[in-house]
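What you see is the complex with one protein chain gone and the rest in place.
As written, the chains take the letters A and B, and residue 1 is the first residue of each chain.
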Amino acid sequence: MSASAPAERTDGRIRSRMAPYFTVVRYLVLFGFACFFLMPVYALLVTALKNPAEVSVVRMWEWPASLSLENFRIVWPKLREGFVNSSLLAVPSSIISSALGAANGFVLAKWRFPGADFAFPLILFGMFIPYQAIIIPMFQTMSYIGLKGGLSGLIMVHVIYGLPITTLIFRSYFSGISEELIEAAKVDGAGMLSTFFHVALPIAPPAFAVSMIWQFTSAWNDFLFGVLLTDRNHWPITVALNNIAGSQSVPFNEAMASALLASVPTLLVYFLLGRFFMRGLMAGALKG
Amino acid sequence: MRRIRSWGPGLLLVAPSLLALALFVYVFLGWNVRVSFTSWRGLLPKYDNIGLDNYVALAHDQRFMQFDVPHIAIFTLVFVVGALAVGFLMALLLDRGVVGENVFRAVFLFPMAISFIATAIIWRWLLDNGGGESTTGLNKLLVDVGLGSWRSDWFRSSSRWAIAAIALPAGWALSGYVMSLFLAGLRGVPEELREAARVDGASEPRVFWFVVRPMLLPVLMSAIVILAHISLKTFDLFYAMDQKNLKIDTPALYMWFTTFDGGFYARGATIATLLLLGVAVVIVPYVWYSVRSEQRR
Partner (left out) sequence: MRWTSLFAVSLAAALISTSACSKKKSSAPDKGAAETDKEAAKTTDKAPDQPAAADKEGGAQVEVFSWWTGPGEHEGLDAMIADFKSKNPGVEFINAGVAGGAGTNAKAILANRLQADNPPDSYQRHAGLELADDIKAGKLEDLTALYDKQGWKDKLPKGLLEAITIDGKIYSVPVNIHRANLIWYVPKTLKSLGIKGPPATWKEFLTQAAAIKAKGKTPLSIGPAWTQKHLLETILLGELGPEKYTGLWNGKTDWKSAEVTAALGTFKKVLSFSDIKSAAADWQPAADRVLDGTAVYNVMGDWQDAYFGRAKKLAYKADYDVAPSPGTAGMYDFLSDSFTLPVGVKHHDAAVKWLEECGSVEGQDLFNPQKGSVPARTDADKSKYKDYLATALKDWQDPATKIVGSLAHGVVANNALSSEMDTALGLFVESGDAAAFADAVVKAYEATK
């Protein structure tokens, strides 16, 4: 699926003789990074497969005496409800905030209005608000509006607080569109929306991937807003995770098993969005 | 009025976001600032006015000045630079196309998918600094590999830079995302532009420096802003690594505990306001300058 390296080099530079060495080094470095990234995952996995008596920090690297999926079996019923709620939360909120971010990013990058260069930092500043500083007024506002309890209020909050970052991502991505392209579209009589749909969106998938990855993860892993704004029936999965892993006496084996289970949907989303990272989209748009 | 018709739709499209953020960010921020001028302590809100007393008190607060502020500066520096470097390198390596790019990408992104509680527990174990028979975690790996002299006390060390150790779990979780940001940016560079430069006789490094790099500046800005905001806001990770250990205390943590453990709402709001002032002074000019310099290209 990915273009192979040697085929791109059509200029026959002397360097192509060194290419194999560079390739080897490249793979080595990548493997090295992969090991670093996977090492904690190994510890996670191994702990999730152990029984409680074997779990201790001093023995973290040891392979389990007997592999058992017992921990997963135990935690699954506790997580099941949360899975549903979190999915109903994370999917809509990431799609909506990415869509809005794309629109904002396009306007701020390519279809600017007077003061757009002020509006952008103003929007961006919203990213830095520490959540604990605003939960009180936010909670009261949401109670007042009546959007507390179910998931709609939580979705709305995630969308709103996701706007700064999705706008940021799309704005930087769209700033790479050449002005000529925009002008050409305008000359053809396209208005803003038309330009957005025909010039910006077709090349936007990688930015969508990046934006959705962030928003989905952020909504899926959020605990604070989730536990505050929903009632017992709508608790996201993070509350169940916290209850397993945050109590007075933490059953580490269960905590790890539940963390692994809970990360599966997010990982799935990353895989699905991987296709959006394809090369040459910009080139495709030019030819189209 | 033709001019309004040209940019009007754009403003209209962005307006809902601006309005929503006006309320959920700026009005709430205003509430914080208001509370920072009060003496509100305890459950019942108290909107009196004691002027700058809270700010003065904070300037003399040992925990805040001696621990929190230096810590957040150190952590932000190490974390942002580290994650940028690692993320960018990984993106570069993957961009040329490798077998199993999907797998590598998934491996690098996976840490972000894991909830922070599990991340903190595992990294707490990894950065454990027990000695002798109790050596475990990274230290044990280092010893086993023969690099025992690299053994460290990590965030329990008596050095000022102890908190930099937390950049390891934070970077582990976030570098993959920085990588995907840069990868998207790299992939967004039209191949035609690179080809044109090559045809003109430029070598790969020069193609990168003169064609690709300028187009990555917006992405770089995004990455820096994203990393910085995580760095300033994060408190769950620190809290779960070692509860209430002053060695890894940050303004965000102090704010959380003093507000909800102690009921010092005014003090918490003051810390929040100061934090945001710091951001406004550093990040906003940076963003402004970056946006402006893009226009000049």
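The rule is simple: contacts are C-beta pairs under 8 Å (C-beta built on N, C-alpha and C of every residue); 3 or more make two chains touch, one makes a residue touch a chain.
A quick note: this is a predicted structure, and the numbers were derived from the prediction, not measured.
Engineer: Under the definition given at the start, what are the shown partners of the omitted chain?
Structural biologist: A, B
Engineer: I'm checking contacts with the chain that's been left out. Which of A:L30, A:A133, A:L151 or A:A185 qualifies?
Structural biologist: Of the listed residues, the one touching the omitted chain is A:L151.
Engineer: Of B:Y26, B:Y55, B:F260 or B:W288, which one is in contact with the hidden chain?
Structural biologist: For the chain that is not drawn, the touching residue is B:F260.
Engineer: Out of A:I96, A:A119 or A:I213, point to the residue that touches the absent chain in the complete complex.
Structural biologist: From the options A:I96, A:A119 or A:I213, the contact with the absent chain belongs to A:I96.
Engineer: Touching the absent chain: which residues on subunit B qualify?
Structural biologist: 41-45, 62-63, 124-125, 128-134, 153, 156, 239, 241-247, 249, 256-258, 260-264
Engineer: So that we can see where the missing chain sits, which residues of subunit A does it touch?
Structural biologist: 52-53, 56-58, 77-78, 80-81, 88, 91-93, 95-96, 99, 132, 135-136, 139-140, 143, 149-152, 155, 197-198, 201-202, 204-205, 223-224, 227-228, 231-234, 239, 242-251
What we mean here is this: only the chains that are shown with their structure count from here on.
Engineer: So how far apart, in whole Å, are subunit A and subunit B when each is placed at the average of its C-alpha atoms?
Structural biologist: That gives a centre separation of 15 Å.
Engineer: Where on subunit B does subunit A make contact in their complex?
Structural biologist: 7-11, 13-14, 16-18, 20-21, 23-25, 27-29, 31-32, 86, 89-90, 93-94, 96-99, 101-102, 104-119, 121-126, 128, 130, 133-134, 136-137, 140-141, 172, 176-177, 180-181, 183-185, 187-192, 198-199, 203-204, 215, 218-219, 221-222, 225-226, 228-229, 232-233, 235-236, 252, 255-256, 259-260, 265, 268-269, 272, 275-276, 279-280, 283-284, 287-288, 291-292, 294-295
Engineer: Applying the document's contact rule, which stretches of subunit A touch subunit B when the two form their complex?
Structural biologist: 1-5, 8, 11, 13, 15, 26-27, 29-30, 33-34, 36-41, 43-44, 47, 57-61, 100, 103-104, 107-108, 111-114, 116-117, 119-134, 136-138, 141, 157, 160-161, 163-165, 167-169, 171-173, 175-176, 191-193, 203, 206-207, 209-210, 213-214, 217, 221, 223, 238, 241-242, 245-246, 250, 252, 255-256, 259-260, 262-263, 266-267, 270-271, 274, 277-283, 286
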